[in-house]
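A single protein chain has been omitted; all remaining protein chains appear in their positions.
Which chain is which? They are A, B and C, in the order written, and residues in each are numbered from 1.
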Amino acid sequence: MTSPAPEQVFSEWHETLLRVRYSETDKMGIVYYANYLIWFEIGRTEFCRARGFSYRDMEENEDAFLVVAESYCRYKAPAYYDDELLVRTHLTELRRRSLRFGYEVVRVSDGQIISEGETGHVVTDASGRVRSFPEGYAQRLLGPAILKSQSAGEVVPTEEGPE
Amino acid sequence: MTSPAPEQVFSEWHETLLRVRYSETDKMGIVYYANYLIWFEIGRTEFCRARGFSYRDMEENEDAFLVVAESYCRYKAPAYYDDELLVRTHLTELRRRSLRFGYEVVRVSDGQIISEGETGHVVTDASGRVRSFPEGYAQRLLGPAILKSQSAGEVVPTEEGPE
Amino acid sequence: MTSPAPEQVFSEWHETLLRVRYSETDKMGIVYYANYLIWFEIGRTEFCRARGFSYRDMEENEDAFLVVAESYCRYKAPAYYDDELLVRTHLTELRRRSLRFGYEVVRVSDGQIISEGETGHVVTDASGRVRSFPEGYAQRLLGPAILKSQSAGEVVPTEEGPE
Partner (left out) sequence: MTSPAPEQVFSEWHETLLRVRYSETDKMGIVYYANYLIWFEIGRTEFCRARGFSYRDMEENEDAFLVVAESYCRYKAPAYYDDELLVRTHLTELRRRSLRFGYEVVRVSDGQIISEGETGHVVTDASGRVRSFPEGYAQRLLGPAILKSQSAGEVVPTEEGPE
């Protein structure tokens, strides 16, 4: 009855804090650009935890890995050593065998948006073969609001269309 | 008279070899996805050297930095520890104050394309202010064929249009 | 009157928490050994903050850098992705132009000591020339207990002996 609109589901961001490490800077005095992808990965890990499961357990107990198929990052302002940053992560797509995350990195001190990005993932087993999400995990990724609507008989993860 | 068509200019790839480091792998047993951006940076450094200048000198002597504004990578097949890889780099766009590079990473042993990517850069001074390329550097990036056509009076770097 | 014994000063550990990143693991499934030095650096940064100053400010406002001269690490047990770790840092030596830190990394879940280490540093200016600590900083590193004893006229940082 009270199923949330998809916009609601995908607009819920999870936020995690981190502090820029000395090792993450380069000779320009700012954060080296590859490190943003590492922060996105921290965002994903904490997004899963906030949704009630540990990504480590999903790998180790369910033989399901979120292999990265694509990454995109737009660098909007430099980040500096010891800056406190908010990594904001949300789900932008969820299918039976793949998903996408969107990210924003914001500096806490001045609210400056540092970067925006996106990653696309395919679910595989340990040998790299594509598989679908283990039982219950897609639902957990969608969050508690959806769990309720699920019980009303709706199926939210979309079927993969022809590619 | 014999000015090369732009397609020719941009289709010239520079190739550099590297070997996957143990530190670049992760618990999945394959290369961690952020490392591809580090390899792209090596591709850029060696592309500049092949065009007759050192990127380090451009930073230190000309106060010109190629700050990354955007990165994109598509991961097509996993790379493994000790794999020998060819990083192929070419210029895909050159303007007065910006440029774009395209990349391909290919495994030497089996010719497998590991990834494809692109980065967009803005030219800045050490303080981060946007500037145009230092005298002569845009021409060098275009390569010797272009230098010849340049002397025939053609200007290849395009003007920045309205954004 | 109530000056603390040196053993007390040096036995005060600062503790900071971190979580193992996916990027920090390698194909053995455990944390790659170079990352421990990055964690030691986080320990130093937070040790300074706990002593009332920001290491970033010391670099930027006082032109004083703690350049690493030596590092040592003993790896006692593997650390795994998503482990929560306590990085314990203390001062083991403080001279006019140099200092040493000692470290312990402990897994929170089972109390296992993961590693022990030490780093030696020299104070330099931005150009790399050795200098002494900026006014007041050596005292701050020693902590509030020492500040009190300092006011009683004692000088705690030892003079550099002949090397």
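The criterion applied here is as follows: a residue touches a chain if its C-beta (ideal position, glycine included) is under 8 Å from a C-beta of that chain, and two chains touch if they have at least 3 such contacts.
Here the structure is a predicted model, which is why all the values come from computation and not from measurement.
Considering the whole complex, the hidden chain is in touch with A, B, C. In the complete complex, the residue from A:Trp39, A:Tyr81, A:Phe101 or A:Tyr137 that touches the missing chain is A:Tyr81. Against the chain not displayed here, subunit B makes contact via residues 21-23, 38, 41-42, 45, 54-56, 80-82.
Residues of subunit A that touch the chain left out of the display are 22-23, 25-27, 29-30, 32, 34, 81. Contact residues of subunit C toward the unshown chain are 28, 33-35, 37-38, 41, 65, 67-75, 78, 128.
Note that in this section only the chains that are shown with their structure count from here on.
Between subunit B and subunit C, the superposing rotation on Cα atoms measures out at 180°, rounded to the nearest 5. Two copies of one chain, subunit A and subunit C, form a contact in which over half of the residue numbers belong to both partners.
Averaging the CA coordinates per chain and comparing them to the mean over all protein CA atoms picks out A as nearest. Separating the CA-averaged centres of subunit A and subunit B is a span of 29 Å.
Per-chain CA centroids place subunit B at a distance of 39 Å from subunit C.
Residue positions 22-23, 81 of subunit C each touch two or more of the other chains.
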